[in-house]
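For this depiction, one protein chain was excluded, whereas all remaining protein chains were kept in their positions.
Should a chain be cited, it is by its letter among A, B and C, assigned in written order, with residues numbered from 1 in that chain.
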Amino acid sequence: MEWFRSLMLPPQGSAFAAEVDNLYMFLFWLSAVLFLGIAFAAIYFAFRYRYVPGRVTPHITHNTTLEIVWSVLPLLLCVVIFFWGLGSWMKYAVAPGESMEIQITAKKWLWQFEYPDGSRTANDIHVPVNKPVKFIMTSEDVLHDFFVPDMRVKHDIVPGRYTEIWFTPTVLGAHHFTCAEYCGKGHSDMNGKMTVDTEADFKKWLETGGDEWKSYAPEVWGKMQREQKGCATCHSIDGTRGQGPSWKGIYGKMEKMSDGKSYLVDDAYLQESMMQPNAKVVASFEPIMPSFQGLLHPQDIRGLIAYIKTLQ
Amino acid sequence: MSTSTVDLQQDPHGHGDDGHGHDDPHHQHHFTTMEQQFDTSKIGMWLFLATEVLLFGGLFVGFGLMQARFPLEFKEAHEHLQRPLGALNTVVLLFSSWTMVMGVLSARTNQRKKLVVFLLITILCAFVFLGVKYFEYSHKFEEGLLPGHFYKHVGDKIQIDGHPSPGYATFFSFYFMMTGLHGIHIVVGIALLAWIAVRGSRGEFNSNYYTPVDLVGLYWHLVDLIWIYLFPLYYLIT
Amino acid sequence: MSEHTHNPKAEAAVYAKTLITLLILTAITVGASYINFGAMNVVVALTIATIKATLVALFFMHLLHDKPVNGLIAAAGFLFLGLFLMFTLLDFDTRENPKPFNLHPQVAAPAAAPAATAPAVTPEHH
Partner (left out) sequence: MAQALTHSDPHLGDRPRPAKNYLNATTGIWSWMSTVDHKRIGVMYLVAVTSAFFVGGMFALLVRLTLLTPSHKLFGKVLIDADTYNRVFTLHGAIMVFLFIIPSIPGSLANFVLPLMLGAKDVAFPRLNLASFYLWCTGAVLAVVSMIFGAVDTGWTFYTPYSSTTQNSVGIMTMAVFILGFSSIFTGLNFIATVHKLRAPGMGWFDMPLFVWGTYATAVIQVLATPVLGITMVLLALERAFNIGIFDPKIGGDPVLFQHFFWFYSHPAVYIMILPGMAIISEIIPTFSRKTIFGYKAIAYSSVALALLGFLVWGHHMFVAGQSDLATVVFSALTFLVAIPSGVKLFNWLATMYKGNISLETPMLYAISFILLFAIGGLTGIFLGALSTDVHLTDTYFVVAHFHYVMMGGTVIAFIGGVHYWWPKMTGRMYSEKWGRIGCALVFVGFNMTFLTQFFLGSRGMPRRYYNYLDQYQPLHAFSTFGSWVLGMGLLITAAYLLASLRKPMDAPDNPWGGTTMEWLTSSPPIEHNFEEQPVLEHEPYDYRPKVKKHA
């Protein structure tokens, strides 16, 4: 029946996923049987007792036994389903003490992750396989919701407080995660990739940011970083004014800043703008860009600068 | 189908023809008797009062939860309200409730003059209440104890980064919303009382027809009843 | 119009007694507010308020002798308000507030320690 389950449900990426799927499939078959029974009765009665002029129908007002049976049986069934749902949900609600903790800060429309060692990523997480991982989440603006379909978990992210979610990934490779609480224009673009690594790969990735970048030209890698790290949300590449200045033609230009002076946009300026974005803000823009310190590894900064150079 | 019909030509008011109210100009065509019409109006009014309870209730629930969120701020903010003024307004409203119910009694016992006098005293009480409220409000305005982002008061104990905790502004948001909504009800009440006072002085009400007096009375008592809860919640619990 | 059967004088006397009782209760509740019962302050004040409200409903609003349906409607209003409060409190009183390892000061959870860690106020607020 695996193929049948996969028609309806995404691949299973965690132990919890199997729990959810078992209940889901039970409810599916139960519903199928009940629905077919109801549909059969309705259609069969409509056909079997179809209209004959003058026929007198029996005067059946009620049947207490039958009515008790069809009230109590569903109730018992509901009790079973409730406890089944509760039992598996407890495993979602209570995180084990030894979980690795990752902090999520969600904002329109970007996911920021912070690891215990202080490294940060955006829209891209790596987690070790078969280790419970717990996310402590908060939002900087409106409600968001961290939803990982393969793990069968989601939870709202509420500004002003922290909420928690956890799972144990069991399947290596890429899993999709996405925002499930409506948060405005970029809601449906607020998604990213979760990579489940072996323990060793994960450690290495944490230290170096991985070595995927080596197989790309710097400007291509920079282009990818623009998408992944959320630069694209505010900085256009075609000259359109966004939340921040467009990157088109910005490299090598003298820009007037909000402090009234003009500065040359060169490698040093760009690097400073990523690490301390509000030190020099281009005039007429708001100082709202978050720092990408820890979020960008050296290869990412090099790549982004190389990419911006190409946008003339 | 087992339904029979009554010939209306012979029995123009159907069942329950107990003989009163048929010639009353206030009798509406879809009611059989004046009594049925009166009972129906009362059910309608009580349903409306239940919606009022839930409308105000939402604010009470919000106030309670915010109090639990900012207990210290709320405790401190309570001190800005003057207990004697709250107590005075409570007495005024309770007294007006009594004059109201005496007004209803007068209408029901065909005492036209007493009805008008009691209604006028009730209206007077309402104005006294509003006068006291005006005094209280202007005091709050002077001190900057205002709702939401209008809050300008200085010298609050709990400060965060040099600004007063948002709990203070929230307290006064609720204070102004709840007493304000209550005040709006008082103003509407004054209009209704004036309306039935005018009709009463024209002699429109008698023991057979005094529904508007009774319904406005119920409304007025509800306004009083809500104040009975607002008073301790804002002025006494500190 | 069940009130027809009452004697108007007796009825007026009942209203007068009700008013006096309400005024006495007001005096009691104001007096009690100067005594500190600690956590019971709220209970005392709201109990007296409820007694007063009941008196108003029963006598001034005639519920005592009125058709039962009107009392039922009034009770339903308060009952459903009670349900609203009860379930909302159920949530608020049993919430857990997890904290991250690297607490960012600007988003401290306010419910845990309301005074000290209330969320920061935005600059435009002032």
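Couple of notes before you dig in:
Heads up, the rule we're going with is that a residue touches a chain if its C-beta (ideal position, glycine included) is under 8 Å from a C-beta of that chain, and two chains touch if they have at least 3 such contacts.
Remember, it's a predicted structure, so these values are computed and weren't measured experimentally.
The chain that is not displayed touches the following shown chains in the complete assembly: A, B, C. The chain that is not drawn here is touched, among residues A:96, A:116, A:184 or A:298, by A:184. Seen from chain A, the chain kept out of the figure touches residues 7-10, 16, 19-20, 23-24, 27, 30-31, 34-35, 38-39, 41-43, 45-46, 49-52, 54-63, 66-67, 70-71, 74-75, 78-79, 81-82, 84-89, 91-93, 141-143, 145, 147, 149-150, 152-156, 158-161, 163, 176, 178-189. By the touch definition given at the top, chain C reaches the unshown chain through residues 69, 76-77, 80, 83-84, 87-88, 90-96, 110, 118-122, 125. Touching the omitted chain from chain B are residues 1-8, 10-11, 14-16, 28-31, 36, 39-40, 43-44, 47-48, 50-59, 62, 65-66, 69-70, 147-150, 165-167, 169-170, 173-174, 177.
By definition in this document, only the chains that are shown with their structure count from here on.
Comparing chain C-alpha centroids with the centroid of the full set of protein C-alpha atoms picks out C as the closest. In terms of their C-alpha centroids, the spacing between chain A and chain B amounts to 50 Å.
The distance from the centre of chain A to the centre of chain C, each centre being the mean of the chain's C-alpha atoms, comes to 43 Å. A separation of 16 Å divides the Cα centre of chain B from that of chain C. The set of chain C residues that touch two or more partner chains comprises 110-111, 119.
The touching residues of chain B, when paired with chain C in their complex, are 35, 38-39, 42-43, 46-47, 49-51, 53-54, 57-58, 60-61, 64-65, 68-73, 83, 87, 90-91, 94-95, 97-98, 100-102, 105, 108-109, 149, 158, 160-161, 163, 165-167, 207, 217-218, 221-222, 224-225, 228-229, 231-233, 235-238. Put simply, chain A touches chain C in their complex at residues 101, 103, 105, 114, 116, 118, 136, 138, 140, 159-164.
By the touch criterion given at the top, residues 1, 3-4, 8, 11-12, 15-16, 18-19, 22-23, 26, 29-30, 32-33, 41-42, 45-46, 48-49, 52-53, 56-57, 59-61, 66-67, 69-70, 73-74, 76-78, 80-81, 84-85, 88-89, 92, 110-111, 114-115, 118-121, 125-126 of chain C touch chain B in their complex.
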